[in-house]
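A single protein chain has been omitted; all remaining protein chains appear in their positions.
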Amino acid sequence: MFDAAAGALDWLGVLVFAASGALAAARKGMDLVGFALLAVATGIGGGTIRDVLLGRLPVFWVGEPLWLLACVGAGLAVFVVAPRLRGAGTGRRLRLLLWLDAVGLAVFAVTGAETARLAGAGPVVSVAMGAVTASFGGILRDVLAGEQPVVLSREIYVTAALAGAAVFVAALPWLGREGAMALGFAAGFGLRGAALRRGWSLPRTGPPRP
Amino acid sequence: MFDAAAGALDWLGVLVFAASGALAAARKGMDLVGFALLAVATGIGGGTIRDVLLGRLPVFWVGEPLWLLACVGAGLAVFVVAPRLRGAGTGRRLRLLLWLDAVGLAVFAVTGAETARLAGAGPVVSVAMGAVTASFGGILRDVLAGEQPVVLSREIYVTAALAGAAVFVAALPWLGREGAMALGFAAGFGLRGAALRRGWSLPRTGPPRP
Partner (left out) sequence: MFDAAAGALDWLGVLVFAASGALAAARKGMDLVGFALLAVATGIGGGTIRDVLLGRLPVFWVGEPLWLLACVGAGLAVFVVAPRLRGAGTGRRLRLLLWLDAVGLAVFAVTGAETARLAGAGPVVSVAMGAVTASFGGILRDVLAGEQPVVLSREIYVTAALAGAAVFVAALPWLGREGAMALGFAAGFGLRGAALRRGWSLPRTGPPRP
């Protein structure tokens, strides 16, 4: 939003999240409009909730409808492509999506924290808003699909967003905005990537009880 | 909200949506307060989320508590009547509710889009806000009742809201507000009605996978 590079990554993040929303619609057997709606909710949901909590209203996409249209486009693209994704190569494509999603996560953690800072929030709230921006799209996707949110129970996900946002906020006085954004992105993406690669997860208290 | 006719239809829409929320509470065996809460959430939920996203705060019913009271009244009415609805004639009454719900859908699509336009939104966002107003009450109802939102997976519902809002926005420069509202309402109601009558639905990619 503030830099060309961050802007391009923001677009990538929104599109990847939109695609993951549409894939959830595919798993649930939804129709065309279900694909579009879940793509929109997942793609721009995190930034929307961040804007509402901060009082940045109307929310960011009301004045820039291209975000909305891009999510719908990503949803329709998945609708066309999804039936062919079954069978050979599915595992590899899912893997690719998880890595793209990690890019989106790391971008949103940093840009979400910076947006909060620019709106006057202190460091703790800025870090929290980075995590909100990065993870609430996925939470919304799962709630709308009628599932328990995976980001709350699987692997290192919100943790990576918190880490990326915290590194950005901590590095800001030392490295300036560009440097801090790069370092925060690296921290968030690195942690999420390591979790994906090695199956890292945080300690739990035990298996779910019914 | 702006016209006597649209205002009367708005009331009808809110009451019908409130009743559908209370019927969901009945299916779930909730108590009196559950009926009232689901009636309120379903009746004014869509307009509330629209107002928050547009930054029209406080939301519309804070200054006009009659909306709240009307939803509670509809919920209590269903609570009294619901136990007698079982058995003979249930199918016909459900059918009536679906048709009233279609009226609410078409009204909210048009008035939601007009509210967004008056708040300064462009055409794309106005159409989206029409769909939000018409469908998020029902989504909220299903999430609160612990179910996957039906509007995302069944028949032509959000599509009809989008169509009604789009026709209204497109016709506005040509027909003026009254004419465009009438045409938008006809488009939304006609499409939803045709879907109800003929069992129309949008293409899907396949059955839900567990």
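Letters A and B name the chains as they come in the text, with residue numbers starting at 1 for each one.
Keep this in mind: contacts are C-beta pairs under 8 Å (C-beta built on N, C-alpha and C of every residue); 3 or more make two chains touch, one makes a residue touch a chain.
Model, not experiment: these values are computed from the prediction.
Enquirer: Which listed residue (B:Ser20, B:Thr48 or B:Thr159) would be found touching the missing chain in the intact complex?
Expert: Per the contact definition at the top, the residue touching the missing chain is B:Thr48.
Enquirer: With the full complex in mind, choose from A:Leu38, A:Ala102 or A:Ala121 the residue touching the hidden chain.
Expert: Missing-chain contact among the listed residues: A:Ala121.
Enquirer: Which one touches the absent chain: B:Trp61, B:Phe136, B:Phe168 or B:Phe189?
Expert: Within the whole complex, the residue contacting the unshown chain is B:Trp61.
Enquirer: Considering the whole complex, not just the chains shown, which residues of subunit B touch the missing one?
Expert: Within subunit B, the residues that touch the unshown chain are 25-34, 37-38, 48, 52, 57-59, 61-62, 65, 68-69, 79, 82-83, 143-146.
Enquirer: In the complete complex, the non-displayed chain touches which residues of subunit A?
Expert: 52-55, 57, 119-122, 124-125, 128, 139, 143, 147-149, 152-153, 156-159, 162, 201-209
To be clear about the criterion, only the chains that are shown with their structure count from here on.
Enquirer: Using mean C-alpha positions as chain centres, tell me how far subunit A is from subunit B in Å, no decimals.
Expert: Inter-chain centre distance comes to 29 Å.
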